[in-house]
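Quick notes on the structure that follows.
Here the complex is missing a single protein chain, while all its other protein chains stay put.
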Amino acid sequence: MRSIVLTNEPIDYTALTEQVRSHEAGAVVLFLGTVREMTSGRRTLALDYDAFPAMAESTMREILAEAESRWPIVAAAIVHRLGHLDLGEISIALAVSCGHRAQAFEAGRYLIDELKQRVPIWKKENWDDGTTEWVHPGAEGPSA
Amino acid sequence: MRSIVLTNEPIDYTALTEQVRSHEAGAVVLFLGTVREMTSGRRTLALDYDAFPAMAESTMREILAEAESRWPIVAAAIVHRLGHLDLGEISIALAVSCGHRAQAFEAGRYLIDELKQRVPIWKKENWDDGTTEWVHPGAEGPSA
Amino acid sequence: MNVRVRLFARARDLAGAEFVEVSLSEPALVSDLRRELLARHPALTPLGPTLLVAIDNQYARDDAVVGPASDVACFPPVSGG
Partner (left out) sequence: MNVRVRLFARARDLAGAEFVEVSLSEPALVSDLRRELLARHPALTPLGPTLLVAIDNQYARDDAVVGPASDVACFPPVSGG
């Protein structure tokens, strides 16, 4: 089972986790990214996520294939939320099952680390002072 | 939020995960241990888990305190199932939330690794040839 | 040739458009596209050195070739997850 989805709807991580459970797997790792209130001392009210959907999906498929070449993955499912997210909401859910726990932890960590480095999705902070700011690591200065 | 539970009932990992979600956390890691069918080429029909409950709980509290001294854990919840488990059922669920993902992955990995090393809980394999066998890593030979 | 470039996130906001066009003489490389894009859309200058270019849904290096049929996108560093 392999699943990669972009969605504008709230993420059902239980359904995602059930997708990867298997009699072949002794370990499931689920990662959730959630909208955190404080970032470097500033208060966030909400995030907006934008994506380049076709390339985001193909890049996630690529990353998943890389992970499969390194760890014996039984099943994996990734869903990324797009649009407007309130505090505490889930922006990404990633579930992976393997025979043993070390594999599941390492594969899960690889998937989220690579996804954050390479998948063309962007978030915009909605700060509590009314300003908004695209988050572009390494690019200079604040935006609008 | 800190929670450590031993139970004879099926584990509700969604409730567990909801317990650790927080506006302070950007990352949640959930680990599930599930009953795998094949182990070293042998087929399992079911597992039975036994525990020394008082010491199991105090050891889990100790391990959680160690993890808290190493990583900034926002919330953590661990539940271990006891008794008879069929194939695919969840024997342990462990959820931890942190500000950032590296912390959540490392803390989750620490908790399950130490738990497996130190918490007085034992599993007995019910093999498909009708025999049963306590799993005691490092102890000699098969049992009954 | 005219190449249509799709922009995302702050690049789209700065340019004020989701799609912009740049004229390139063939053969053209990603580095040529990058130079022309900033010349025609100076609003993108703050992002200049960090802008990423994708051709046909794959990241493209500066020495990759841009053709008339290339599906080109340009965007700042990603921040999903």
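When the chains are written out, they are named A, B and C in that same order, and each has its own residue count from 1.
The rule we apply is simple: a residue touches a chain if its C-beta (ideal position, glycine included) is under 8 Å from a C-beta of that chain, and two chains touch if they have at least 3 such contacts.
All values derive from a computational prediction rather than experimental measurement.
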Among the chains presented, those that the missing one touches: B
Option from B:Ile11, B:Ile73, B:Ala95 or B:Leu115 whose C-beta touches the chain left out: B:Leu115
Selected residue (touches chain absent from view) among B:Met1, B:Met38 or B:Ala54: B:Ala54
Touch with the omitted chain, as defined above, among B:Arg21, B:Arg36, B:Arg101 or B:Lys123: B:Lys123
Touching residues on chain B - with respect to the absent chain: 33, 49-52, 54-56, 58-59, 80, 91-92, 112, 115-124, 134-141, 143-144
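Heads up, the rule we're going with is that only the chains that are shown with their structure count from here on.
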Reference chain C; chain at largest CA-centroid distance: B
Averaged-CA centre spacing for the pair chain B and chain A, given as whole angstrom: 24
Contacts with 2+ other chains: residues of chain B: 101
Per-residue multi-chain contacts in chain C, two or more chains: 81
